[in-house]
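For reference, the structure I am asking about is given below.
All protein chains of the complex are present and in place, except for one that has been dropped.
Up next, subunit A:
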Amino acid sequence: MAGIGFQLQKMFKDDHFSSNAKAYGYTAMVTAGPWLVVLATLLIIQRILPFSKTADFDGRLVVASISYCFIFSQIIFGALQLIVTRYVSDRLYERDTKSLFSVFLGALIVQGAAALLLWLVFCLWSVLPGMYNLLLLFLFMSLLIIWTQSVFLTAAKQYMTIVRAFVTGGATAVLLTILLSITTIPDRPFLYEGLVVLAFLAGMMVTALFLSRMLIGMFPEWGTRDLFKFLSYIDVFPHLMWTGLLYNAGLWVCNIMIWFGAGSTLIAGTFKVHLQYDTAIFLAYLTIIPTYMFFVVSIETRFYEKYKRYYGLINNGGSLGAIEQAMKDMQGTLAGEIKRLIRNQSIVTFAAILLTVLLFFNYGHDSDFLFMRLFGYVGAFSNALLLVNILLMLYFEDRKGAFRSAVIFFIMNAVLTYILLPTGESNYGLSFATGSSIAFIYSLNRLMNLMDSIEYHVFTPTQPKGAAGFFTRWSVRLSERFNQ
């Protein structure tokens, strides 16, 4: 008798068992930590400069130069950070360590090209000597290198060594700056400023060397095949690129807009800055160091263990009963850890606020600066926890949720700053605090909803993956060109 019976075999075999859920470690999170060390170094150097023996120099130029390199390297790196992390994570999952070096090199080349372009634009605008500009390019590049290095090392979970490398580099920079401050330097324009930037660059290079030494062990092969293949992931996971780019741009968009508002300064005819606001924000970021540390401890260990167990049960033929038990366990742990993070960060932020207010009453300062700092603390609090939520959404493959959170963060910060800018310096920081908090609340809500229906999402591909497109074609073309 007729019937499709026998042919059915092929059909079901294709579909069956084909889709295993996979546990991801977006450990990239921790790469966000080291930048705080760099920021702290900058702030310390800022404090040392006034004690210099050399009298005639502009310390603000040093700070502005380093801040610019720092901020724009973060934004460029942000666009690729999650793409590279995901690509490396997939390669490690497939136990393909051979292609790691080419990804590393490819990522550096792409970022280097972007940095070079940005720097050329800067040169058109800059009135500084060519040598000084060149020095800035080196600093810009070396920062991109260390951010990229830390992605690979966090994938290998070498957190403490990373922190050590950054601290050593920072200490070197600080020491060299102290040395410079007690040395008599000939009085030539931009020489002293250039030397301090060079000291900072030296520190960053020490960090890069330390990280390189660890990285070498990670690369079994030094091939340069398919250097740019990772770019095809932009087609596959476009949300990842936008999330990284918009989150990092959102961190700094308020500063950049305020550089053009009331109270801003043009330093050495080149750098627009707002001295008080920039400092307020840099200081505020130092208060979220605890969240980064707690995140590593609580999420990467306690939560990740439950998360891996849950996915492990699904993939290794666990029964529904066992899976549900593991799920409840994971949900409970996650909720607990988030609460703990919020509580700990609240304590630190509250203490910082209290301390700042007390200092204000004791020493007296300009009240605009006080409010910038207080708003800065609130904003930093929100965006640190926002980042935690974004990364957790990525753990559960909710790329759309992560993307939306980053979009809200960026747009809210930009729009509110634009609206409030004309109201003057007394409101600086308000937009940062409000925008960050709205994004944080949105992300928290989204994450909670996601957790409630997590089992359904885990078993169902929520978003169709993107198809090969522009970036895939270019990744192939570029890789071939490079190998010729």
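Here are a few things to note about the model shown:
Throughout what follows, a contact is a pair of C-beta atoms (placed from the backbone, for glycine too) under 8 Å apart; a residue touches a chain by one contact, two chains touch by 3 or more; residues count from 1.
The working rule: contacts and distances are computed from a predicted model.
Within the choices "2Fe-2S iron-sulfur cluster-binding protein", "Acetyl-CoA carboxylase biotin carboxyl carrier protein subunit", "Glycosyltransferase involved in cell wall biosynthesis" or "Urease accessory protein UreF", the name that UniProt assigns to the complex's undisplayed chain is "Glycosyltransferase involved in cell wall biosynthesis". Only one of the listed residues, A:Ala114, A:Leu180, A:Leu283 or A:Ile314, touches the absent chain: A:Ile314. The omitted chain makes contact with subunit A at the following residues, 1-13, 15-21, 314-321, 323, 453, 455-456, 459-461, 464.
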